[in-house]
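Provided herewith is a single structure, encoded as structure tokens, for subsequent inquiry.
All protein chains but one are shown in place.
Should a chain be cited, it is by its letter among A, B, C and D, assigned in written order, with residues numbered from 1 in that chain.
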Amino acid sequence: MGITEIIFYILAFVGIVSAIVTVTARNPIYSILSLVICFFTISSHYVLMNAQFLAMVNIIVYAGAIIVLFLFVVMMMNLNELPEMSKGLIWKLAAAVGAGGLLLVMVASLKVSNELVQAQPDNSVGMIHALGRVLMGEFIVPFIMTSILLNSAMIGAVLLTKRENKFQKHHI
Amino acid sequence: MPIQNLYLAIIALPLIGFFINALLGKKMSKNLVGILASLMVFVPFVIILSAFSDLVNGGEPIHFQLFNWFTVAHYSVDFGIQIDQLSVIMVMLITGVGFLIHVYSIAYMKEDENYSRYFSYLNLFIFFMLILVMSDNYLGMFIGWEGVGLASYLLIGFWFKNDEYNNAAKKAFIMNRVGDLGFLVGMFFLFYYTGSLEYSKVNEALQLGAMIPALAFATSILLFLGATGKSAQIPLFTWLPDAMAGPTPVSALIHAATMVTAGVYMVFRSNLLFSLAPQTLEIIAIVGAATALYAAAVGLAQNDIKKVLAYSTVSQLGLMFLALGVGAYSTALFHVLTHAFFKALLFLGSGSVIHAVGGDQDIRRMGGLKKYMPITFITFLIGSLAISGVPPFSGFFSKDEILAMAFQKNIALWAVGVGASMMTAFYMFRVVFLTFFGEFRGTEEQKNQLHESPALMNFPLIVLAILATLGGFIGIPHIFNAPHLLNEFLAPITIAVGVAPEHLSATTEYILIAIVIGGALISIGIAYVMYISKRNVPGKDASYTGVTKWANNKFYVDEFYDAIIVRPVQWTSDFLFKAVDKVLIDGVVNTTGRISLLTGDIVRSIQTGQTAFYILAMVLSVCFILGYFLIGIK
Amino acid sequence: MGTIIITTVLGLLGMVMDILNLRRAIVIISSLVLIGLSVFNVVSYWGINASFYSGMIVLDNFTVAFSSLLLLISGLLIFLSNQFFKREEEKISDYVALFVFALVGALLMISFGNLATLFIGIEILSVSLYVLAASNRKSLASNEAGMKYFLMGAFITGFLLLGITLIYGVTGSFDIYEIQNALVLGQSTPLVMIGVVLLVVAMLFKASVAPFHFWAPDVYTGSPTLVTAFMSTVAKVAAFGAMYKLFSIALISKIIEVEPLLVLFVIMTFFIANFSALKQTSVKRILAFSGVSHAGFLLLAIISSNFGSAGNLFYYAAAYAIANVIAFTVVIYVSHVKANDHLDSFKGLLYARPGLAIAMIISLFSLAGIPPLAGFVGKFLVLMATIKAQYTYVAIIAIITSIVSIYYYFKIIISMTHRVEDSTAFVRPPTVYTVITWIGVILLLVLGFVPKYFVGLF
Amino acid sequence: MIVLILLILPFIGAILSALAGNKAANKIALLSTVSTLLLTAKTYYDFTTGSTTSLDYSTQWLLEPNVTFSLTIDGLTMVMLILTNLLVPIIVLSGLGAVVQNSRAFYALILVMQGALNGVFMASDGFAFYVFWELALIPIYFIALLWGAENSRKVTLKFFIYTIAGSLFMLISFIILYMVTGDLRIENLTNLSITGIAQKIVFIGFFLAFAIKVPLIPFHTWQADTYTVAPTQGTMLLSGIMLKMGLYGFIRWMLPIMPFSVAEFTPIIMTLGVVGVIYGSWIAIQQNNIKRLFAYSSLAHVGLITAGIFSLNTMGLIGAVVQMFAHGVNVVGLFFAAEIIYRRTGTLDLNSLGGIRNVAPWFSTYFFILLLASVGLPLTNAFVGEFMLLFAVWQYNAILGIIAALTIIFAAIYLFRMFQRAMLGQTNTVTANFKDLTISEHLTFIPLVILVFVLGVYPMPIISLVEPVIKQIIQLASI
Partner (left out) sequence: MNIEILSGVSIQHYLWLSAILFVIGVFGVLSRRNAIIIFMSVELMLNAVNLLLVAFSKMHADTSGQVFVFFSMSVAAAEVAVGLAILVMLFRNMKTVDIEVLSKIKE
């Protein structure tokens, strides 16, 4: 068992555990924090796979922006003080059955993966230089369109959350 | 072809009369209406007389086609006119008696507000009746056949404000339709197996053996069913007594003299077919005899003067069918003629009486009328003598001939016939005695108004009385060695008979005649004893008991029909509508709809509104799909 | 490609105009530009079969036709927003921009040549619609609709992404033609099929085909009506266009194996949608279920062409979308004047506003598939293809459920024919409503009468 | 080209009367229908004189799938066109005396209906036939819904869904036929080699569509209710012309296309037809609503016609056509009579009527004549057809024939009962002020009455028109 493998297993273990904590923790704050941990492990995987730039972006975007946003909302609304809402046992069971079933079929499907072929390893992949070339070359259209996506999201967020005092007619 | 147009005029004139009176009658004076209508019947009478004389002098029957009605594949029907010996007699009878009755009606209906409508109907009737007898094919006959039914409906229900009359009219039409069904299906047989409906072609084909006996039996029995409807034989006779709801001249014309004899005409017309089916003839004879006896029995206990006459008509028609049944076609026609004379006479006489007493028809409230209305009395007496079979009045000859023919065939039929005619004599004289003799039993008011009828009404009575008296001499029994004019004239039509029946021995014949005359006289005697000597007057209907009660109530045939046919039909109709149609069939349809709605309720309940449920459903679906592939691929 | 750029610029321009205080003109300019663009698009790109930007965008007649349809419908719908958002005039530019951006997403979805474009297109459309669905902030129904739509949409995004990833893992590319080649050569191993299935599922979700349709009725019901109209027309048509392109190019060799399941889903869709709609009392909800049931027909159009021809799909989609535009326009009018879209609110419309009511009746007839309207021809073509593809039983089920559907369409019609005492509530509608409905009616009739110019184009 | 004009003319009329004001709409409609009638007459003239004018029209409607839009006029079509275009003016005329709300919409719908009916009869390819078939349903639905009685909504919806359900199955049949032939033109559909289960499916599809429209028992339950609630002009259209669509469909689209299945199902259909005769008449006996009574009587009549058609006998088929024509005329007349009673008394309940003949002799006369025609009295139009039909059914099976012939008794029973209770007897408060006919009502009745007699005495024009077509159809239908 090589060092990489050991690191992988550690990261995987930590990632899975923190993921489980994320979805099961009672307090949203715990969830958020363990989610951060999870994201960090994922970023570590990226590093492991020689995708340093992505790893960085991942931390910036997820841990830096998204998680903060979550945290901000939770804090702003005092969500952690809300009475705990918990689903009934039946629901949990159903959720477990659903997720378990999905896991089962996915694992069963993924078990055999002999059609996958490995290409000649290329260390330049994942480097910012190569990434930039592809992103600004081949994928320029989706890249530009991403701006529209973000633009929409921005307008949307403003539109929905901007407070106003004026009376508003209800639309149906 | 002017000569054809002339014959066409026979049919056309009554139709024209109908249209003029129907459309313009209201605006014309009553006299004009009556005269016009009568003329429209009289002119054809004159025309037909010329045709008659041609035929008597050995001329050929007239036969021509007007135009093709319809042709489909090899089935073709034309509008054709045929005036042969049989038709000519019928046309003469119809137009002749019809004319007299028109004349009579002018006076009789004087007061009625719907005078013109009345005459237009009468003309319409004559029109259809003429089509019936002048057509050269069965379908043409059927036109007339149904048409006279219609006219009869209209005239029975002439006073349509009275629902009882309407019921009578409806009953007449529907019962006739039952018979018409038989006629129609009979025609299908003829059409299919002989390829035509034209008499000459049908007969031709029949002679070539187009129908095996079984088919001939089926066909003839169906046609006979038609005849029972029109001619009021068992089992379709109950409409005729009710039909007396119409004005009395109508009863005379339609329900005594002409229309009801259409059945006889039809059987006569198809004599070849009927001769091919001896079983049918037997049935006809039995039905005829039974009808004669039954109707006579009912007639014994009736107190309505028109009802008595109606039942006597049914009874006489029964005798005619008895004659047909024993194969004596021309004898039946002979009786048709004489019956037309005396029965029209009797009806018109009764009309005269009813007219005199102001509309009352119950003989229990009459009496002693002979001194008030002598002409009516004498003519009515002549009619009664004729119907009773007292020589030398016409009824005697024809009735005697029928009975002789029946005797030859079957003594039981003869016996029934004699019984029926004895009863006839009895009840006719019962009517005569109760009506014209004794004291008047009606109200004072009526008594003051008693009067002899006007000349216009008496004229037809007198003419008919003469005919009723002398009409019999066209068919003198062979034992008297005079020519039987009618039989000779009709010989070309009765192809079926082939071999003339053997004549009875003179002795037998004399004995038979004696029995008939004796029977009639005895019956008259009994009636005399009962109603003149003992001055009996029948009591109220409720007072009847036993057989009399049954006879008075027509042996409850109407009630019987009501119970086994009318009520079940109505009940079934309600049942079909309410249970089968609404609940069952429509129920299935509506239930389909309801089940759909119910399904909708169930299906839409899976739209629970809970996001988690939706997602779970999607996840499970994905699991299902992936599972499907895992199982499928491995 | 120019079309997408112009549309994008239009959206941005709208925001700029807001800054320049030209709000009133935004709506009119946008819709006129879009309608004009739909014509321009056909004129300039018809017959061009080319790919742009390293295969990110692939244009062919199919794409051009669908783009024009989307542009036209969006143009018509945006026309209504002036009236619809009257009380929030200061935000009108935001709404319009969101609509236009959503349209950009839709255009990307049908012109994609690379799964990245498809993914971004889908997300642009979805994100804009999440916002729009929730845009009536004070209405709990709208909130609920937005939230539900977002939750499920985001969830499905995970599936979509996983599907794309697995396909990428197997084929090593995001380009649809390369994927096609790789998949044709490769086996149908579980790994491939799971990728294909997840992609299919994501597309079925966007197209609201049972059993992935659950969001549709609720979201359609809760959203502001104009947004519902947009979702049930533009979003759905785009989803089917994308689905067709995906199936017929990238997944062509593997989709055959999913076909039995797709047929099953079609049947489920017919059954669930039509029966669920039977007892609804909200017209919007009826139309929502009707939209789901038409999704069944649209999917059937794709299946029955053996994933080889989009002629029927386009015709059906056009007929469906135009009819829906008419119907929703009337619903918007009625729910505006009556403050709700209950069936009872439609009572008396025929007598008070015959023009609108007749247009509504015609559109419902078209949806119900009654000749000689376009909806009928569409159904006829699809059924014909279905039977040709040996799916006679599906056709019979389609027919039977269509019979069911007549009931709920006619519920609306019958409601309009009620006579009411007081019809003053039906105030004179703005001219634009009448104009749009009747443009729609004319389009329906033209499509119905001379379908030969619209069917079999590609 | 004349074919196309004939098709379009009513639609133009519809647009014109929709655009006209409510006051002028009926006149414009009348004008339009009369001009259509004249054009029909011209077509008839061309047809019988064998003029060179083309009576076909065909255009490619869709390339792939290969669907044409073709119209043709042959003898059978000609008869149906004459019937339609003769009755519609009368139906329009019948409304002149009544106040119709929104009359422009009303008359526009009637004219659309006329156009669609003409289309149904002229269509010579399956697609056109189907389109017009469905199109004809829409106007009548709205006529019944909007101008019908209070409870019309439920009833008409049932009617609509029921009939459209049938026609959708026909659509499936057409598609299957198309799969076999690659074409839907009728001349290419007749010599098909489709057998077995496919032919059965096709047959059942067609049969359901036609049987529901006709309606044949047990698919008839929409009929009586719809007739009762619909405004009378609607009922006239429905019973006078529209149900002929189904019968026409039997003749034109079933017999020649599916001879094997026809042969197989004939016993069942004949039985259904004859059962319908008895069933309809039997129920009619106790009905107290005049329109409902006529509806059931109509059920009986069309049952007989269906039986005649499936006897596959020249006599039967020609009888069916003749009877279709006659029934159209008679039933329109009868419903008009019902309408007049309703207009004047506000009721159609026999229990509250009576004595009308005392006060309205003209009306009674017309009514009675139409009644007689309906009863099938010789020399009226219905007799010839009925005779042929019964003869044909009897030839097919004597027992069935005799059972069917019971109709002549039943018809007399229920119609005379109805007439007696409505028209005869004493007047009552409801009927005492019954006014006799107005001029326009006279004008409506007179052509009907004339038709009753003319066709009764001289039906040959119809027979000679259809005979060649029928012979051809029988040839195709006989295996």
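Rule of thumb we're sticking to: a contact is a pair of C-beta atoms (placed from the backbone, for glycine too) under 8 Å apart; a residue touches a chain by one contact, two chains touch by 3 or more.
Everything numeric in this text was worked out from a predicted model, so none of it was measured.
Chemist: Please identify which of the visible chains the hidden chain touches across the whole complex.
Modeler: The omitted chain makes contact with A, B, C across the full complex.
Chemist: In terms of residues, what is the contact footprint of the unshown chain on chain A?
Modeler: Interface residues of chain A facing the absent chain: 1-2, 4-5, 8, 12, 15-16, 19-20, 22-25, 28, 31-32, 35, 38-39, 42, 45-46, 48-51, 53-54, 57-58, 61-62, 65-66, 69-70, 73-74, 76-77, 79, 82, 85-87, 91-92, 94-96, 98-100, 102-103, 106-107, 110, 113-114, 116-122, 125-126, 130-131, 133-135, 138-139, 142-143, 146, 149-150, 152-154, 156-157, 160-161.
Chemist: Over the whole complex, note the residues of chain C touching the chain we left out.
Modeler: Against the missing chain, chain C presents residues 116, 119-120, 123, 127, 130-131, 134, 137-138, 140-141, 143-148, 150-151, 154-155, 157-158, 161-162, 164-166, 168-169, 172-174, 217-218, 221-222, 276.
Chemist: Take the complete complex as the reference. Which residues in chain B touch the chain that isn't displayed?
Modeler: Per the touch rule, chain B residues meeting the hidden chain are 604-605, 607-612, 615-616, 619.
Here is the rule we use: only the chains that are shown with their structure count from here on.
Chemist: Please state whether B-C or A-B has more C-beta contact pairs across its interface.
Modeler: If we tally the contacting C-beta pairs, B-C comes out ahead.
Chemist: Distance from the CA centroid of chain B to that of chain D, rounded to the nearest Å?
Modeler: Once rounded, the distance between the two centres reads 37 Å.
Chemist: With centres defined as the mean C-alpha position, give me the chain A-chain C separation in Å.
Modeler: Here chain A and chain C have centroids separated by 30 Å.
Chemist: Among the residues of chain D, which are close enough to touch at least two other chains?
Modeler: In chain D, residues 161 touch at least two other chains, as defined above.
Chemist: When you check chain B against every other chain, which residues touch at least two of them?
Modeler: As it turns out, chain B has residues touching two or more other chains at 593, 622, 626, 629-630.
Chemist: In their complex, what parts of chain D are in touch with chain B?
Modeler: Residues in contact with chain B: 158, 161-162, 217-218, 220-222, 279, 282-287, 314-315, 318-319, 355, 357-358, 372, 377-379, 384, 387-388, 390-391, 394-395, 401-402, 405-406, 408-409, 412-413, 416-417, 420, 424-426, 457-460, 463, 467.
Chemist: Going by the contact rule at the top, pick out the chain B residues touching chain D in the complex.
Modeler: Touching chain D from chain B are residues 67-73, 75, 139, 142-143, 146-147, 150, 153, 157, 160-163, 166-167, 170, 173-174, 177-178, 180-181, 184-185, 188, 191-192, 569-570, 572-574, 576-577, 580-581, 585-586, 588-590, 593.
Chemist: Where on chain B does chain C make contact in their complex?
Modeler: The contact residues of chain B facing chain C are 593, 596-597, 599-604, 606-607, 609, 611, 613-615, 617-618, 621-622, 625-626, 628-630, 632-633.
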